[in-house]
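A single protein chain has been removed from this complex, and every other one stays in its place.
Letters A and B mark the chains in the order given here, with residues in each chain numbered from 1 onward.
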Amino acid sequence: MFAVAADRVWKYFGDFPALRGATLEVRAGSCLALLGRNGAGKTTLLRIFANLSKPTKGEIKIHGRTGYLGHGIGVYDDLSAFENLVFFGELQGVANPAKAANEALERVGLGRVKDGMAREFSRGMRQRLAVARAFLHKPEILLLDEPFTSLDDKAIAVLQSLLSDALAQGATIVMSTHQIREAMELATHVAMLERGKIVHAGPRAPEMLSDPAWLYRTYGEIQ
Amino acid sequence: MQGLRSAFAIAKKDLQTELRTKESINAAASFALVILVLFSFAFDLGREELYAISGGLLWLVYSFAGALIVNRGFARELPNDCLEVLMSSPAPAWSIFLGKSVAAFFLLLIVELISLPVFGLFYNIRWLQNFGSLAMVILLATWGITVVGTSFSAVTVNVRLRELMLPVLLYPILIPLLIGAMGTTTALLGGESLGGDNIASLRLLIGFDAIYTALALYLIDFVLIV
Partner (left out) sequence: MREKAVYVLGLLAAFVMIFNLNTVFNKLPDEAMQGAVYRIIFIHVPAAIDADIFFTVSLLTAVLFLVTRKFIWDSVTVSCIEVGTMLVFLNLVTGSIWGRNQWGIWWAWDLRMTSQLMCFLLYLGYLLVRPAIAEPTQKATLSAIVAIFAYADIPLVLMAIRLPNVRTQHPGPVLETGNLAPAFRAPFGIGILALLLMGTALVLVRLHQETTRREIDSLRRELHAA
(Lines give C-alpha, C1' and ligand atoms only; values in the text may rest on other atoms or scores of the structure.)
Protein backbone atom coordinates (compact mmCIF):
# COMPACT_ATOMS: atom_id res chain seq x y z
CA MET A 1 0.00 0.00 0.00
CA PHE A 2 1.50 3.28 -1.01
CA ALA A 3 0.97 6.62 0.62
CA VAL A 4 2.46 8.87 -2.02
CA ALA A 5 2.77 8.14 -5.71
CA ALA A 6 3.90 10.02 -8.77
CA ASP A 7 3.00 8.56 -12.15
CA ARG A 8 5.01 9.81 -15.13
CA VAL A 9 5.03 13.36 -13.82
CA TRP A 10 6.33 16.13 -16.05
CA LYS A 11 6.77 19.67 -14.82
CA TYR A 12 7.68 22.47 -17.16
CA PHE A 13 8.77 25.90 -16.09
CA GLY A 14 8.14 27.73 -19.31
CA ASP A 15 9.94 25.48 -21.77
CA PHE A 16 12.32 23.94 -19.27
CA PRO A 17 11.40 20.43 -18.04
CA ALA A 18 12.28 20.23 -14.36
CA LEU A 19 10.69 16.80 -14.11
CA ARG A 20 10.65 14.42 -17.06
CA GLY A 21 8.33 11.55 -16.48
CA ALA A 22 9.22 10.98 -12.83
CA THR A 23 7.57 7.86 -11.46
CA LEU A 24 7.82 7.01 -7.80
CA GLU A 25 5.85 5.03 -5.23
CA VAL A 26 6.38 5.52 -1.55
CA ARG A 27 5.12 2.72 0.65
CA ALA A 28 3.02 3.74 3.64
CA GLY A 29 5.01 3.76 6.85
CA SER A 30 8.35 3.98 5.10
CA CYS A 31 10.93 6.69 5.20
CA LEU A 32 12.27 7.62 1.78
CA ALA A 33 15.48 9.52 1.33
CA LEU A 34 15.33 11.39 -1.97
CA LEU A 35 18.78 12.04 -3.30
CA GLY A 36 20.03 13.94 -6.30
CA ARG A 37 22.26 16.73 -7.41
CA ASN A 38 21.20 20.35 -7.19
CA GLY A 39 18.79 21.03 -10.00
CA ALA A 40 17.79 17.38 -10.32
CA GLY A 41 14.21 18.21 -9.41
CA LYS A 42 13.95 17.19 -5.74
CA THR A 43 12.43 20.46 -4.58
CA THR A 44 10.07 20.52 -7.57
CA LEU A 45 8.83 17.00 -6.84
CA LEU A 46 8.34 17.69 -3.15
CA ARG A 47 6.48 20.90 -3.89
CA ILE A 48 4.17 18.99 -6.20
CA PHE A 49 3.55 16.42 -3.47
CA ALA A 50 2.82 19.30 -1.07
CA ASN A 51 0.24 20.75 -3.50
CA LEU A 52 2.26 23.92 -4.03
CA SER A 53 2.60 23.26 -7.71
CA LYS A 54 0.58 21.33 -10.29
CA PRO A 55 2.23 18.82 -12.60
CA THR A 56 2.18 19.77 -16.29
CA LYS A 57 1.54 16.15 -17.19
CA GLY A 58 1.07 12.99 -15.19
CA GLU A 59 -0.67 12.16 -11.95
CA ILE A 60 -0.06 12.44 -8.27
CA LYS A 61 -1.79 10.36 -5.64
CA ILE A 62 -1.65 11.30 -1.99
CA HIS A 63 -3.32 9.24 0.70
CA GLY A 64 -3.47 11.31 3.83
CA ARG A 65 -2.75 14.75 5.14
CA THR A 66 0.64 16.22 4.43
CA GLY A 67 2.98 18.34 6.49
CA TYR A 68 5.59 20.30 4.51
CA LEU A 69 8.89 21.69 5.70
CA GLY A 70 10.53 23.60 2.88
CA HIS A 71 13.53 25.84 2.59
CA GLY A 72 11.88 28.74 4.38
CA ILE A 73 11.04 28.61 8.05
CA GLY A 74 7.37 29.43 7.54
CA VAL A 75 6.60 31.23 10.78
CA TYR A 76 5.53 34.80 11.38
CA ASP A 77 8.08 37.04 13.04
CA ASP A 78 5.44 39.26 14.60
CA LEU A 79 3.52 36.51 16.35
CA SER A 80 4.61 34.60 19.40
CA ALA A 81 5.55 30.92 19.08
CA PHE A 82 2.24 29.98 20.65
CA GLU A 83 0.21 32.32 18.42
CA ASN A 84 2.01 31.00 15.36
CA LEU A 85 1.12 27.41 16.13
CA VAL A 86 -2.46 28.24 17.04
CA PHE A 87 -2.84 29.96 13.68
CA PHE A 88 -1.42 27.06 11.72
CA GLY A 89 -3.53 24.69 13.75
CA GLU A 90 -6.68 26.58 12.82
CA LEU A 91 -5.57 26.56 9.20
CA GLN A 92 -5.15 22.80 9.32
CA GLY A 93 -8.51 22.28 10.96
CA VAL A 94 -7.06 20.92 14.18
CA ALA A 95 -9.76 20.35 16.78
CA ASN A 96 -8.20 22.12 19.72
CA PRO A 97 -5.47 24.36 18.34
CA ALA A 98 -4.35 25.81 21.67
CA LYS A 99 -3.86 22.40 23.23
CA ALA A 100 -2.07 21.05 20.15
CA ALA A 101 0.17 24.12 20.09
CA ASN A 102 1.18 23.68 23.72
CA GLU A 103 1.95 20.01 23.22
CA ALA A 104 4.00 20.68 20.11
CA LEU A 105 5.98 23.42 21.82
CA GLU A 106 6.81 21.10 24.72
CA ARG A 107 7.86 18.40 22.32
CA VAL A 108 10.42 20.57 20.57
CA GLY A 109 11.68 22.10 23.77
CA LEU A 110 10.20 25.58 23.33
CA GLY A 111 7.60 25.31 26.08
CA ARG A 112 9.24 27.88 28.30
CA VAL A 113 9.46 30.54 25.57
CA LYS A 114 6.06 29.97 24.07
CA ASP A 115 5.01 33.59 24.44
CA GLY A 116 8.21 34.96 22.97
CA MET A 117 8.06 36.68 19.59
CA ALA A 118 9.38 34.49 16.82
CA ARG A 119 11.47 37.46 15.69
CA GLU A 120 13.49 37.27 18.90
CA PHE A 121 14.30 33.59 18.68
CA SER A 122 17.74 32.32 17.90
CA ARG A 123 18.20 30.51 14.62
CA GLY A 124 18.03 27.09 16.20
CA MET A 125 14.88 28.00 18.10
CA ARG A 126 13.24 29.24 14.91
CA GLN A 127 14.07 25.98 13.19
CA ARG A 128 12.56 23.99 16.06
CA LEU A 129 9.44 26.15 15.82
CA ALA A 130 9.28 25.38 12.10
CA VAL A 131 9.53 21.67 12.85
CA ALA A 132 6.76 22.03 15.44
CA ARG A 133 4.61 23.68 12.78
CA ALA A 134 5.15 20.88 10.29
CA PHE A 135 4.26 18.18 12.82
CA LEU A 136 1.47 20.09 14.55
CA HIS A 137 -1.51 18.45 12.91
CA LYS A 138 0.07 15.00 13.13
CA PRO A 139 0.12 14.50 9.38
CA GLU A 140 0.23 11.00 7.96
CA ILE A 141 2.73 12.12 5.35
CA LEU A 142 5.74 14.32 6.00
CA LEU A 143 7.48 16.10 3.15
CA LEU A 144 10.81 17.58 4.11
CA ASP A 145 13.06 19.50 1.73
CA GLU A 146 16.66 19.28 2.95
CA PRO A 147 15.53 19.45 6.58
CA PHE A 148 18.96 18.95 8.14
CA THR A 149 20.63 21.73 6.20
CA SER A 150 21.83 24.53 8.49
CA LEU A 151 20.25 23.03 11.60
CA ASP A 152 22.17 23.27 14.84
CA ASP A 153 22.87 20.13 16.90
CA LYS A 154 19.95 20.53 19.26
CA ALA A 155 17.56 21.05 16.35
CA ILE A 156 18.97 18.03 14.52
CA ALA A 157 18.41 15.89 17.59
CA VAL A 158 14.86 17.16 18.01
CA LEU A 159 14.09 16.54 14.36
CA GLN A 160 15.50 13.04 14.34
CA SER A 161 13.59 12.18 17.49
CA LEU A 162 10.36 13.56 16.04
CA LEU A 163 10.88 11.70 12.78
CA SER A 164 11.50 8.36 14.42
CA ASP A 165 8.48 8.86 16.68
CA ALA A 166 6.37 9.66 13.65
CA LEU A 167 7.65 6.58 11.85
CA ALA A 168 6.87 4.47 14.88
CA GLN A 169 3.32 5.75 14.70
CA GLY A 170 2.99 4.74 11.08
CA ALA A 171 3.64 8.02 9.28
CA THR A 172 5.26 8.14 5.86
CA ILE A 173 8.26 10.37 5.33
CA VAL A 174 9.73 11.68 2.11
CA MET A 175 12.83 13.74 2.67
CA SER A 176 15.25 15.17 0.19
CA THR A 177 18.72 15.65 1.45
CA HIS A 178 22.36 16.29 0.84
CA GLN A 179 23.26 15.17 4.32
CA ILE A 180 23.28 11.51 3.41
CA ARG A 181 24.64 10.30 6.71
CA GLU A 182 21.82 11.76 8.87
CA ALA A 183 19.23 10.64 6.38
CA MET A 184 20.52 7.12 6.04
CA GLU A 185 20.07 6.46 9.74
CA LEU A 186 16.33 6.94 9.44
CA ALA A 187 15.71 5.92 5.87
CA THR A 188 14.12 2.63 4.99
CA HIS A 189 14.12 3.35 1.28
CA VAL A 190 16.18 5.41 -1.07
CA ALA A 191 15.39 7.02 -4.42
CA MET A 192 17.55 9.06 -6.70
CA LEU A 193 16.54 11.82 -9.09
CA GLU A 194 18.77 12.66 -12.00
CA ARG A 195 17.76 15.48 -14.36
CA GLY A 196 14.07 15.10 -13.67
CA LYS A 197 13.92 11.30 -13.81
CA ILE A 198 13.94 8.71 -11.06
CA VAL A 199 16.97 6.59 -11.87
CA HIS A 200 16.85 4.37 -8.83
CA ALA A 201 14.31 3.51 -6.18
CA GLY A 202 14.49 0.70 -3.65
CA PRO A 203 15.13 -0.34 -0.09
CA ARG A 204 18.11 1.00 1.71
CA ALA A 205 21.05 -1.26 1.12
CA PRO A 206 23.81 -1.84 3.66
CA GLU A 207 26.39 -0.31 1.32
CA MET A 208 24.53 2.99 1.51
CA LEU A 209 24.93 3.19 5.24
CA SER A 210 28.65 2.54 5.25
CA ASP A 211 29.46 4.50 2.11
CA PRO A 212 26.84 7.12 1.28
CA ALA A 213 28.59 8.23 -1.87
CA TRP A 214 28.20 4.74 -3.28
CA LEU A 215 24.78 5.60 -4.59
CA TYR A 216 26.00 8.51 -6.63
CA ARG A 217 28.80 6.46 -8.06
CA THR A 218 26.55 3.57 -8.97
CA TYR A 219 23.54 5.32 -10.35
CA GLY A 220 24.56 8.87 -10.95
CA GLU A 221 26.56 10.25 -13.83
CA ILE A 222 30.31 10.04 -13.78
CA GLN A 223 31.69 13.31 -12.42
CA MET B 1 -17.20 25.12 7.03
CA GLN B 2 -13.46 24.75 7.06
CA GLY B 3 -12.98 27.33 4.31
CA LEU B 4 -14.68 30.04 6.34
CA ARG B 5 -12.78 28.99 9.47
CA SER B 6 -9.49 29.40 7.60
CA ALA B 7 -10.57 32.73 6.15
CA PHE B 8 -11.42 33.93 9.63
CA ALA B 9 -8.12 32.67 11.02
CA ILE B 10 -6.18 34.42 8.27
CA ALA B 11 -8.06 37.69 8.72
CA LYS B 12 -7.44 37.50 12.45
CA LYS B 13 -3.75 36.77 11.92
CA ASP B 14 -3.28 39.65 9.50
CA LEU B 15 -5.04 42.07 11.82
CA GLN B 16 -3.07 40.78 14.82
CA THR B 17 0.31 41.23 13.16
CA GLU B 18 -0.59 44.58 11.66
CA LEU B 19 -2.05 46.06 14.81
CA ARG B 20 0.98 44.90 16.72
CA THR B 21 3.53 46.58 14.46
CA LYS B 22 1.21 49.20 12.94
CA GLU B 23 3.64 49.46 10.04
CA SER B 24 1.25 49.97 7.20
CA ILE B 25 -1.41 51.77 9.22
CA ASN B 26 1.14 54.35 10.34
CA ALA B 27 2.46 54.77 6.84
CA ALA B 28 -0.99 55.06 5.28
CA ALA B 29 -2.37 57.41 7.93
CA SER B 30 0.69 59.66 7.82
CA PHE B 31 0.55 59.74 4.05
CA ALA B 32 -3.13 60.65 4.14
CA LEU B 33 -2.54 63.46 6.59
CA VAL B 34 0.37 64.84 4.60
CA ILE B 35 -1.70 64.90 1.43
CA LEU B 36 -4.54 66.65 3.22
CA VAL B 37 -2.13 69.32 4.39
CA LEU B 38 -0.48 69.64 1.00
CA PHE B 39 -3.75 70.06 -0.83
CA SER B 40 -4.81 72.80 1.50
CA PHE B 41 -1.82 74.77 0.24
CA ALA B 42 -2.44 73.80 -3.35
CA PHE B 43 -5.82 75.43 -3.54
CA ASP B 44 -7.04 78.69 -2.15
CA LEU B 45 -10.75 78.13 -2.27
CA GLY B 46 -13.82 79.69 -0.87
CA ARG B 47 -16.36 77.73 1.09
CA GLU B 48 -18.62 76.89 -1.83
CA GLU B 49 -15.79 75.62 -3.96
CA LEU B 50 -14.37 73.57 -1.11
CA TYR B 51 -17.61 71.70 -0.82
CA ALA B 52 -17.61 71.15 -4.56
CA ILE B 53 -14.27 69.32 -4.45
CA SER B 54 -14.76 67.66 -1.07
CA GLY B 55 -15.72 64.23 -2.37
CA GLY B 56 -12.94 64.20 -4.93
CA LEU B 57 -10.31 65.18 -2.40
CA LEU B 58 -11.44 62.71 0.20
CA TRP B 59 -11.41 59.75 -2.17
CA LEU B 60 -8.06 60.73 -3.62
CA VAL B 61 -6.65 60.55 -0.12
CA TYR B 62 -8.45 57.28 0.60
CA SER B 63 -7.30 55.63 -2.61
CA PHE B 64 -3.66 56.57 -2.03
CA ALA B 65 -3.87 55.20 1.51
CA GLY B 66 -5.64 52.14 0.15
CA ALA B 67 -2.82 51.34 -2.25
CA LEU B 68 -0.35 51.38 0.63
CA ILE B 69 -2.50 49.06 2.71
CA VAL B 70 -3.25 46.49 0.02
CA ASN B 71 0.36 46.42 -1.10
CA ARG B 72 1.20 44.65 2.15
CA GLY B 73 -1.61 42.14 1.63
CA PHE B 74 0.22 39.19 0.20
CA ALA B 75 3.65 40.72 0.52
CA ARG B 76 3.52 40.15 4.28
CA GLU B 77 3.62 36.41 3.57
CA LEU B 78 6.93 36.59 1.74
CA PRO B 79 9.42 36.71 4.64
CA ASN B 80 10.23 33.22 5.88
CA ASP B 81 8.30 31.69 2.97
CA CYS B 82 5.01 31.77 4.85
CA LEU B 83 3.11 31.98 1.57
CA GLU B 84 4.18 28.42 0.80
CA VAL B 85 2.87 27.20 4.11
CA LEU B 86 -0.47 28.88 3.47
CA MET B 87 -0.70 27.42 0.00
CA SER B 88 0.17 23.89 1.05
CA SER B 89 -2.41 23.92 3.84
CA PRO B 90 -5.92 22.57 3.28
CA ALA B 91 -7.21 26.14 3.18
CA PRO B 92 -8.65 26.75 -0.30
CA ALA B 93 -7.28 29.68 -2.30
CA TRP B 94 -10.53 31.59 -2.05
CA SER B 95 -10.47 31.49 1.72
CA ILE B 96 -6.90 32.81 1.85
CA PHE B 97 -7.97 35.61 -0.46
CA LEU B 98 -11.15 36.34 1.50
CA GLY B 99 -9.32 36.45 4.82
CA LYS B 100 -6.76 38.90 3.48
CA SER B 101 -9.33 41.11 1.78
CA VAL B 102 -11.36 41.36 4.96
CA ALA B 103 -8.27 42.24 6.99
CA ALA B 104 -7.23 44.89 4.46
CA PHE B 105 -10.79 46.22 4.50
CA PHE B 106 -10.74 46.80 8.22
CA LEU B 107 -7.25 48.28 8.17
CA LEU B 108 -8.19 50.74 5.44
CA LEU B 109 -11.37 51.59 7.29
CA ILE B 110 -9.33 52.47 10.36
CA VAL B 111 -7.14 54.83 8.33
CA GLU B 112 -10.21 56.37 6.70
CA LEU B 113 -11.92 56.96 10.02
CA ILE B 114 -8.80 58.64 11.35
CA SER B 115 -8.50 60.87 8.28
CA LEU B 116 -12.13 61.92 8.14
CA PRO B 117 -12.20 64.18 11.20
CA VAL B 118 -8.85 65.69 10.17
CA PHE B 119 -10.28 66.36 6.74
CA GLY B 120 -13.32 67.98 8.31
CA LEU B 121 -11.07 70.07 10.51
CA PHE B 122 -8.65 71.34 7.87
CA TYR B 123 -11.24 72.07 5.22
CA ASN B 124 -14.07 73.09 7.47
CA ILE B 125 -16.32 70.42 6.05
CA ARG B 126 -19.20 69.17 8.13
CA TRP B 127 -19.38 65.41 7.75
CA LEU B 128 -21.56 64.35 10.67
CA GLN B 129 -24.79 65.24 8.95
CA ASN B 130 -25.95 62.38 6.74
CA PHE B 131 -23.33 60.18 8.39
CA GLY B 132 -25.38 57.04 7.87
CA SER B 133 -25.47 57.46 4.12
CA LEU B 134 -21.85 58.59 4.07
CA ALA B 135 -20.87 55.50 6.00
CA MET B 136 -22.63 53.29 3.49
CA VAL B 137 -20.79 54.87 0.59
CA ILE B 138 -17.49 54.56 2.42
CA LEU B 139 -18.09 50.91 3.24
CA LEU B 140 -19.06 50.02 -0.32
CA ALA B 141 -16.20 51.86 -1.98
CA THR B 142 -13.65 50.64 0.55
CA TRP B 143 -14.63 47.06 -0.12
CA GLY B 144 -14.16 47.69 -3.85
CA ILE B 145 -10.69 49.09 -3.25
CA THR B 146 -9.63 46.24 -1.00
CA VAL B 147 -11.04 43.41 -3.09
CA VAL B 148 -9.38 44.59 -6.31
CA GLY B 149 -6.27 45.69 -4.42
CA THR B 150 -5.83 42.36 -2.69
CA SER B 151 -6.28 40.57 -6.00
CA PHE B 152 -3.48 42.56 -7.54
CA SER B 153 -1.43 42.12 -4.40
CA ALA B 154 -1.63 38.39 -5.06
CA VAL B 155 -0.85 38.86 -8.75
CA THR B 156 2.18 41.06 -8.12
CA VAL B 157 3.53 39.30 -5.04
CA ASN B 158 6.40 37.74 -6.94
CA VAL B 159 6.73 40.37 -9.63
CA ARG B 160 9.67 42.74 -9.95
CA LEU B 161 9.02 46.30 -8.84
CA ARG B 162 5.91 45.24 -7.00
CA GLU B 163 5.41 48.60 -5.24
CA LEU B 164 5.27 50.28 -8.65
CA MET B 165 3.30 47.66 -10.54
CA LEU B 166 0.47 47.39 -8.07
CA PRO B 167 -0.66 51.04 -8.30
CA VAL B 168 -0.20 50.99 -12.09
CA LEU B 169 -2.64 48.10 -12.31
CA LEU B 170 -4.92 49.16 -9.49
CA TYR B 171 -5.83 52.77 -10.22
CA PRO B 172 -7.22 52.42 -13.74
CA ILE B 173 -9.48 49.61 -12.60
CA LEU B 174 -10.68 51.67 -9.65
CA ILE B 175 -11.60 54.70 -11.75
CA PRO B 176 -15.31 53.86 -12.14
CA LEU B 177 -15.58 53.06 -8.45
CA LEU B 178 -13.88 56.28 -7.48
CA ILE B 179 -15.99 58.33 -9.88
CA GLY B 180 -19.13 56.95 -8.25
CA ALA B 181 -17.80 57.43 -4.72
CA MET B 182 -16.51 60.93 -5.33
CA GLY B 183 -19.70 62.21 -6.85
CA THR B 184 -21.90 60.75 -4.16
CA THR B 185 -19.66 61.89 -1.34
CA THR B 186 -19.62 65.45 -2.66
CA ALA B 187 -23.39 65.38 -2.82
CA LEU B 188 -23.76 63.96 0.69
CA LEU B 189 -21.30 66.37 2.24
CA GLY B 190 -23.10 69.18 0.51
CA GLY B 191 -26.28 68.25 2.32
CA GLU B 192 -28.10 66.19 -0.28
CA SER B 193 -29.67 62.91 0.68
CA LEU B 194 -29.04 59.54 -0.84
CA GLY B 195 -31.87 59.58 -3.32
CA GLY B 196 -32.54 60.72 -6.82
CA ASP B 197 -29.39 61.14 -8.85
CA ASN B 198 -27.26 59.41 -6.28
CA ILE B 199 -29.09 56.13 -6.63
CA ALA B 200 -27.32 55.54 -9.93
CA SER B 201 -23.95 55.97 -8.25
CA LEU B 202 -24.94 53.59 -5.50
CA ARG B 203 -25.90 51.02 -8.09
CA LEU B 204 -22.52 51.47 -9.72
CA LEU B 205 -20.70 50.89 -6.44
CA ILE B 206 -22.71 47.78 -5.68
CA GLY B 207 -22.26 46.49 -9.23
CA PHE B 208 -18.52 47.08 -9.09
CA ASP B 209 -18.21 45.28 -5.77
CA ALA B 210 -20.31 42.34 -6.91
CA ILE B 211 -18.50 41.85 -10.21
CA TYR B 212 -14.99 42.08 -8.82
CA THR B 213 -15.66 40.04 -5.70
CA ALA B 214 -17.00 37.23 -7.87
CA LEU B 215 -14.17 37.49 -10.41
CA ALA B 216 -11.50 37.62 -7.72
CA LEU B 217 -12.83 34.65 -5.75
CA TYR B 218 -13.00 32.63 -8.91
CA LEU B 219 -9.67 33.58 -10.46
CA ILE B 220 -7.53 33.54 -7.32
CA ASP B 221 -7.03 29.79 -7.80
CA PHE B 222 -5.00 30.50 -10.91
CA VAL B 223 -2.86 33.06 -9.19
CA LEU B 224 -1.91 31.11 -6.12
CA ILE B 225 -0.71 27.96 -7.74
CA VAL B 226 2.10 27.60 -10.22
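Here is the rule we go by: contacts are C-beta pairs under 8 Å (C-beta built on N, C-alpha and C of every residue); 3 or more make two chains touch, one makes a residue touch a chain.
These numbers were taken from a predicted model, which means no experiment stands behind them.
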{"item": "For the chain not depicted, the shown chains it touches", "value": "A, B"}
{"item": "Residue touching the undisplayed chain, where the options are B:Leu4, B:Leu19, B:Leu121 or B:Val168", "value": "B:Val168"}
{"item": "Residues in chain A touching the chain absent from view", "value": "12-17, 56, 195"}
{"item": "Residues belonging to chain B that touch the chain removed from view", "value": "148, 151, 155-156, 158-161, 165, 168-169, 171-173, 175-177, 179-180, 183, 186-187, 197, 200-201, 204, 207-208, 211-212, 215, 219, 222-223, 226"}
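Going forward, only the chains that are shown with their structure count from here on.
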{"item": "Euclidean distance of C-alpha centroids - chain A vs chain B, Å", "value": "39"}
{"item": "Sites on chain A touched by chain B in the complex", "value": "50-54, 65-66, 68, 70-79, 83, 87-88, 90-93, 133"}
{"item": "Residue ranges of chain B in contact with chain A within the complex", "value": "2, 5-6, 9-10, 12-13, 16-17, 20-21, 79-82, 84-91, 225-226"}
